[in-house]
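Of the protein chains in this complex, one is absent; all others appear in place.
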Amino acid sequence: METIGIWLASLLTICILTFLYKDNPLYKFAEHLFVGISAAYWAAYSFHNILRPNLIQPLFIEGDLRFVVALALGIMMLMRLAPRAGWLSRWPLAFIVGTYSGYYFITYLQTNAVEQVRATLIPFVQVVSWRVFFRDPGLMTFLNAIAVPVMVIGVITGIIYFFFSREHKGVFGGLAKTGIWFLMVAFGASFGYTVMARISLLIGRMLFILRDWLGVIS
Amino acid sequence: MSIVERLEKLDRRLIFVLILLAVVIPLVRPIGFKIEVSEPVQQLYEAIESLNPGSRVIISCDYDPSTMPEIYPMNQALARHCFSRDLKIVGMGLWPQGVPLGQASMEQAAEEYGKSYGVDYVNLGFKAGGIVVVSSVAENIPATYPQDYAGRPVSELPIMDGVRNFDNIELIISLSAGDPGVREWVMIGQGRYGKTVGAGVTAVSAPAFYPYLQAGQLVGMMGGMKGAAEYEILMEGTGTASRGMDAQSVAHGLIIFFILFANFFYLVGRRKMPWKR
Partner (left out) sequence: MKKQIPLLITFVAGMVMLVQYFIPHRPFSEVYRLFNQWYLVVAVFAMILGIGNLIKIHSVRLRRRGSGWQYSIVLLCSLGVMGVAGLGWGIERGGFFDYLYWNMYYPLSSTMFALLAFFVASASYRAFRARTAEATLLLASAILVMLGRVPLGNYLWDRLPLLGDWIMSYPNMAGQRAIMIGIALGVVSTSLRIILGIERTYLAGR
């Protein structure tokens, strides 16, 4: 069974890789197979990990009638598939959207705004770092000495760039331009990491093909 | 067409072949480049080292097979590290695809260290809802997960004795390929409940989490296959991630060559044809 499984996995891998030459029936077959399997996977896990322990068990076996509301909202969600009763799905949708909005309002503000500002408010001049630089001048000691000013200026000018209610002219425009430079460094770093991620995924597949299927490497 | 224009419009299938060779050749013939450990990975390692035996660690497998080459080695290394320190693992997932991956990594490590399911580790399974699940777990784990991923009541599992909520958890690690994932664990786990949170993320999302690292909201972070390789080095072993670093190096070198090569001809072309600017 394991051998059949490895061959099955390898053939499906090759079906997908044929897309590199051009779109073809083998790729389309594998793509549709993937979509079907994914959907069924979600359905199976949804039933076993959520519906059974969090709805069927408390409502039908333990008799907790509060879960009738959850069941009702769930059925109303499915009404979206029916042309005339589709408006009923707005109720559970409103519940989901309202809950999420309530959560994110506080947590985003605290974690991604207030805490980030707090972490930026550190001494601009790091005396210890400058002492280390003057004692042992070099590229890395210099970069460590200017690290905090670079960070603070980067955050402030980056935020200034995103303020579009005022025209980016004069001193304000100059600060916004500096912000763009920091954002370009961030995007370049993101691109570099994205390349690393994509190559890693290819390495993973090639390891499978060379090691598990062809046995070329141990 | 001049040579400059021909090189600029090179058939992309040739590029595909070169990338394939850049990855395959170092896998077949390893070069043996040395891997240095970075500070964020070291910090995560030390966070686990500082825990007392018997402490419970949540490992949330918030990823899927498409990011397995990057995150699965992290999962394996973490499971091995936790078991080597006699820590107890409470596995779960905000993504359904992560549940069997987490289970496989814990089973492999358990076999190596003689650990048992239900006593030393558990897989609570998947729940939908992202931040709502994290909030729910923070308040009451048994109410959120009355059964484990295979349908066994958690009340019957020794590892869950006395485990009610985040008060009984010493460390949370999210292995995340996107949303929901690290952000939700930081926002609720660290932001609201003050728990120590670590992360293992794909290289695509790693740059965006550096603010959390600097602010102390994350205790440490592994980023991409390199991060996994670094953790494997700290665990004094080699695995899939370390194996792939030679191929990663050569492929990066090739892509940098592509960028510089193409830009050289672009700039040469611009000089010869200034009206094209």
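Here are some notes:
All chains are identified by letter, namely A and B, in their written order; residue positions are counted from 1 within each chain.
Note that a residue touches a chain if its C-beta (ideal position, glycine included) is under 8 Å from a C-beta of that chain, and two chains touch if they have at least 3 such contacts.
Because the structure is predicted, anything quoted here is derived from the model rather than measured.
Of the candidate positions B:93, B:207 or B:239, contact with the unshown chain belongs to B:207.
Interface with the hidden chain, as seen from chain A, comprises residues 1, 4-6, 8-10, 12-13, 16-17, 19-20, 28-51, 54-55, 66-67, 69-71, 73-75, 77-78, 80-81, 83, 86-87, 89-99, 101-106, 108-109, 111-113, 116-117, 119-120, 139-140, 143-144, 147, 150-155, 157-159, 161-162, 179-196, 198-199, 201-202, 204-205, 208.
Mapped onto chain B, contacts with the missing chain fall at residues 8-10, 12, 15-16, 18-20, 23, 33-36, 38-39, 64-69, 97, 100, 103-104, 107, 127-129, 132-133, 135-136, 139-140, 143-144, 149-151, 192, 203, 207-208, 210-211, 213-214, 224, 226, 245-246, 248-256, 258-263, 266-267.
In this section, only the chains that are shown with their structure count from here on.
Centre-to-centre separation between chain A and chain B, using Cα means, comes to 12 Å.
Across the complex, chain B is touched by residues 20-21, 41-42, 45-46, 48-50, 52-54, 57-58, 99-100, 103-104, 107-108, 110-112, 115-116, 118-119, 151, 186, 189-190, 193-197, 199-207, 210, 216-217 of chain A. Residues 13, 16, 19-20, 23-24, 27-28, 66-70, 96-97, 99, 125-128, 131-132, 135, 145-147, 149, 151, 183, 186-188, 190-192, 202-204, 206-208, 211, 214-217, 223-226, 240, 243-244, 247-248, 251-252, 255 of chain B are the ones that touch chain A when the two sit in their complex.
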